[in-house]
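This part shows chain A:
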Amino acid sequence: MRNPYLPYPVRIDEIITETEDRNLKTFKFVFLDPDDEGRFAYRAGQFAELSIPGKGEIPIGIASSPTETGFVKFTVNKVGLVSSFLHNMKVGDIMGIRGPLGNSYPWEVLEGKNVVIIGGGFAFTTLRSSIVYMLEPGNRPKFKDIHVIYGARNPGMLLYGDELAAWERRDDIHMHITVDGTDDPNWKYNTGFVPTIADQKAPPADPDTYAIICGPPIMIKFTQPVLDKLGYGHDQIIMSLEMRMKCGIGICGRCNIGKDFVCKDGPVFTLAQLNDMPKEY
Partner candidate 1 sequence: MTGYTEKIREIAARLLTEKTVEMVIGFRKGTVPMMNEPYFVKNPLEAANLVWDSNCGINLTNYLTDRKEKIAVLAKGCDSRNIVTHIIENKVKREQLHIIGVPCQGMIDRHGISDRVDGEILKVVESDGRVVVSGRGFEQTFDKADVLQANCRLCIHRNPVIYDELVAEPVPEQQDVDRYVEERRIEAMDVQERWAYFDELLATCIRCYACRNACPLCYCPTCFVDESRPQWVGKSIDPIDTRTFHFLRAYHCAGRCTDCGACERACPMGINMRVFTRKLEKDCFELYGWEAGMSLDQRPPLDTYKLDDPEIFIK
Partner candidate 2 sequence: MAHMGVEPDRIQLSWVSSAESNKFVEVVKDVTASIKALGPNRNFVKTVAKVA
């Protein structure tokens, strides 16, 4: 069995600064050994450990979609030792990625359903992966209506601007982009917090409608009552959690909530599952 702590060596192929505060960058990695790409087969919603020798590892959601080949992408917020170092690395530098890790969004369940994606701030990465995955021509017929409610503090803080614009132009996905506030007179989308926009734009509850929520705790806190009001069942609300992690494979012991490890049993849980777990996250 392969050593699960051993990362696949990768080269940084491209670095894109995503936001105006320059704290979010997207890193596109190419595997040094092309065969590793096959070994790294993943599903939208999974994450990986980005591994920088001498600095350590950080768990980051996979932003690329399994339908995109030849590379993997991660959008990283600059917060700690490893992410700050990564932000200063250059195209061509060698590092490692270890994964894919965790469960994913429940694609077997979501097939044939309406999917409502609700995201805020930099937690949009695995949601981007999911949208790209669902919009792939081979996959799109498997899903019914797709709604995306995505907000950031201001237009300059939205991730993946070009893609958002492209999705806006399509008629097989309902985009509801919003910002908390802006003084840009040309802003042509919504203004308001994500929970408010969700209240206005999210489709009503239906046994065939599932919501995926990913965002800062405060957004989740206020979005949940909105979905409750709309009548969403708690097993139709899907969330992805964050925790401090090290091993990523359920062994090192730190990221548990109750008996479940966020790294291995999660990071994706339904609200119904979370209701049965201690409130310790």
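A quick word on the picks: all candidates are chains of the complex that A comes from, given by their letters.
Quick note on the criterion: contacts are C-beta pairs under 8 Å (C-beta built on N, C-alpha and C of every residue); 3 or more make two chains touch, one makes a residue touch a chain; residues count from 1.
All of these numbers come straight from a predicted model, not from anything done at the bench.
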Which numbered candidate, 1 or 2, lies in contact with chain A within the complex?
-> 1
Tell me, which parts of chain A touch candidate 1 in their complex?
-> 80-81, 84
